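A single protein chain has been removed from this complex, and every other one stays in its place.
Our next item is chain A:
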Amino acid sequence: MQCPKCHAAMHTYNRNGVQIEQCSGCRGIFLDYGELESLTRLESQWSQQAPPVQQAPPPPPQAYPAAPAPAWGAPQHGGGHYGGHHGGHHRQKSFGRMLFSS
């Protein structure tokens, strides 16, 4: 892809899972649709060291019937520290990777 400003070649970099294109000439940065929001979200997670504010609070337990689990299920079932939500930034990132890989 070519830089719209100086027409030098743009290279793709991955920053915390967000793909950004940076111009090799003027060092300008191009963000695709949704990438600015992704960066903003990462920043707010970093500054709070907590789930983002816009995240809805978990529904009360009675909103769902108790979900059956297998005999070998994790002992924290019902205890509620799940990777995607309450495990902190590092754990969320690692689980995020797992959600997307074979």
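Throughout what follows, contacts are C-beta pairs under 8 Å (C-beta built on N, C-alpha and C of every residue); 3 or more make two chains touch, one makes a residue touch a chain; residues count from 1.
The criterion applied here is as follows: contacts and distances are computed from a predicted model.
K.L.:
One chain of this complex is missing from the view, so tell me which of "Aminoglycoside phosphotransferase", "GntR family transcriptional regulator", "ABC transporter ATP-binding protein" or "Transport permease protein" is its UniProt name.
P.N.:
Record says "Aminoglycoside phosphotransferase".
K.L.:
On chain A, what residues meet the omitted chain?
P.N.:
Counting over the whole complex, chain A touches the hidden chain at residues 1-2, 9-10, 12, 16-18, 33-34, 38, 41-42, 55, 58-59, 63-65, 67-77, 80-85, 87, 90-92, 94-102.
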